[in-house]
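One chain of protein is taken out of this complex; the other chains stay put.
Per-chain residue numbering starts at 1, and chain names A, B and C are given in the order in which the chains are listed.
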């Protein structure tokens, strides 16, 4: 970390230039335009294996340069942060190498293909003594951050129920190609690790650790055409994942993740019921939080639709006047704002890869439960 | 009014057996099943001009007998209440005759085809010294009754705006027949008197008297096939009515009534904005009231959707547990419950034909404004 | 069954006069007012144990007479139908006695306190050779009947997912009394049999038989004040029931029933996802069905909100014009219309107590699964 003038500069290398590479790059470019950071951000290197593509992406996304081997970025003494946005089969490999080189690791979700891999990863990060970030960007949707505040302040009383679904429909078409998301060797799992991990993270962030689960996994379409050739290839990951849960604090929960819910595009919806109130959120109505309070005169109680776009709502004072909505990309900007601020100030980053590990433990329990058809205790880590 | 045991009996004759005849009859049958009334209701006579049809309707709807001439009912000394559910060209004629015979008059909206006719009607009612009811049943949708309470208690502060639309789509099809609703001689007006009168009544009930208007009327489809023959016949009433208004208390208002709003089935929607809050209602979501209060912490303010189905909501303790909805027919039952109770107890009935007259004054002003293309003061009645 | 003129008369005795007694009585009174039935209905006897109350209820609800012992009704040779609306501890007892007397049995849900009792009940009904009805009235919400048609016509393609919640909040208050619903000896179970059975029935009606489940039951508030005395008494039924399911046809399902979902009054909501479309329903928005079709131009696809209030929708031609909503009580009227029509015509009634039994098998499997913490196969009945 080198400083110019009063503000230190954090230098970043980003590994991966697809969907997440684009989203993270935008966040690095934009975060200082909206927020007053205690640091400068230098977008030094974008890494990808195909030179023509990574060069074009680096130019488009605003990186100073590019590399075709992530080791170049790790070996670069100027680089402070290695940000991993590749498919999950390389998360641990890159992350471990980066940690060993003493870099700060930022990593996309899911942390790894499976719990064992996540544990190797976290050991390296712990050994490095450096902070880390897992990109669970939805924690910083303003409406969800507001939900977190409401829960933290105890405004819903004793919490009883959590229910969450993450529904998409991009696999309904049987001709949707067999991309890497549908290969266990690369993705680790299907709906479970791709979107189920998001509702797992939100559940543990908002409610607390999941203690045990009974789960079910199923592959609906067993083979699909390969991109390009059109030749049929097997799908060996789950198309749907669903599980019941008990949290350590006694809350009961239901979870479902599927990419076969025709008409649902990004229906990451959850509801929390407490003794004094309830709240609900739907990512398709990103800027809204629904809240019910069991107070005031009975005849005017009702579910409120809060437009979480006002200056009083988390992160929103950086953007536009009330009612002028923000979108998906701002969740990455908001995440980065907190992560870079805390990194500069020497404070813990949240969510860290430790949180990623805790999510991975739940996914692992769901997989084991689906196999054994019994309830499985979530590994609570070393004691 | 004759009594048996401790409760007096109110004997009713109903004129008309179509849509409104069915709705009123149901209310007479059902009101005592849900509410404890201080009277008994006797459904004595149903009146209609076609004997075969009125006989069948009387049997179906639960009337003791029938007649083919309304004068028979008016001449019947046992009859206390003449309830008029015919097209509006006979409202005043029947109502005046009933009033002259000393009967209590219940009348469907609109009260008359035009203001002059309404004035003749009201004179007879006033001369009779008897109470009256105009069937503005929507005042007793529980959610609207709740809105009225909220406004009466001043919970929305100083009121600034009223906006109302009554949108339907049953005339979009150019082959929809030229029934009586589309003939000025029978109906008096089109969208204005048919559905515009409903939002006029709600406006004056909830906000207060309308002082002046600038209005616009238009016929979109100028001829339609006659029912039966299919021969084309002229439409001489308005298909759309819209007006701006100032209320006597300074509130500003917008109104629109049309039966050409494709996809809107019964979209009687209004919104009120006050200095401390707002409310909105949509008849298509009959059991809900939307309310916003400008109080409490800023970050949890939002429009609430109140399910006005709880025992604490107007009329609802008579029906089912919370969340078990009621429907259109119950507005007539609720109206009747209050009207019969007040009639028995010698208290004023609301809304009365005086309220109907006040609505008619607004419709008249809209018609004159549409003709003169200027603002028109609403006749405020004799002073 | 005796006939007057051309139409036979069906004579009914109703056992129970509380919530369900009121709802059923209303249906008997009203069904012939809205629908052309091939029979007359005679409301002969209302049965309840407390004479003062049952007498008043019989008068209020329109029954000719009353009795304080159900055996009087069963022994009455004029009575064709015994309609059981009591708490479930007497369903089987009364139903078996009625069946043995050759009566047609109509029975509220759940059919019995447990599967063994339901099996004894069904044996008597089968032995009687008479038709039966279980009052799963929600099948005849017009929007749900429309959903059934859409599914039957295959418009959603191959079905993949079912998810249902039945959420209420009347037990959130710890001072809510320990009524009979919270006693296992009377109710058999808690949220499972009270509301979970509704979503079980809808699931099996719309999707097909449930093959296996993994379930969870929990009591949140373990004691409550007795009504009247206020003395604390134990709650020995489940407050929340949740389960995952596989249907025999491979559809996956999630279910949750709770009366601790603050702010949810009658949130009986389900969603179905198929390869060509999806549908969703929420009982709090009774008159609406949400449907998504994966056809037509991609850019105008969206979830539709159908107002199932038009003459083209199931049952609605009997009521009011489009957009004039009906409510909870009409589900009983609609159920009765079909049941009495089929009974008169000698056609099967649906849903019958056989359907009730099939629901009971699912509830039993959920209970056993919750106890064993494994997946349990649903008993598929004698083969």
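Here is the rule we use: a residue touches a chain if its C-beta (ideal position, glycine included) is under 8 Å from a C-beta of that chain, and two chains touch if they have at least 3 such contacts.
Predicted model only: the values in this text are computed from it and were never measured.
When the full complex is taken into account, the listed residue touching the unshown chain is A:310, out of A:236, A:310, A:354 or A:377. From the options B:160, B:184 or B:368, the residue with contact to the unseen chain in the full assembly is B:160.
When the full complex is taken into account, the listed residue touching the unshown chain is C:300, out of C:6, C:152 or C:300. Considering the full assembly, B:261 is the residue among B:67, B:261, B:306 or B:322 that touches the omitted chain.
Where chain A meets the omitted chain, the residues involved are 19, 23, 26, 29-30, 32-33, 60-62, 168, 170, 264-267, 283-287, 307, 309-310, 319-330. Residues of chain B in contact with the chain left out of this view: 156, 160-161, 163, 165, 167, 169, 172, 214-216, 218, 220, 240, 242-244, 246, 252, 254, 256, 258, 260-264, 271, 273-278, 292, 294, 301-303, 373-375.
Residues of chain C that touch the chain left out of view are 146, 149-150, 289-291, 293, 298-308, 310, 312-313.
Here is the rule we use: only the chains that are shown with their structure count from here on.
Put simply, the chain nearest the middle, going by average C-alpha positions, is C.
For chain A, the chain whose average C-alpha position is most distant is B.
If you average the CA atoms of chain A and of chain C, the two centres end up 42 Å from each other. A straight line joining the Cα centres of chain B and chain C is 36 Å long. If you average the CA atoms of chain A and of chain B, the two centres end up 55 Å from each other.
Residue positions 264 of chain C are each in touch with at least two other chains.
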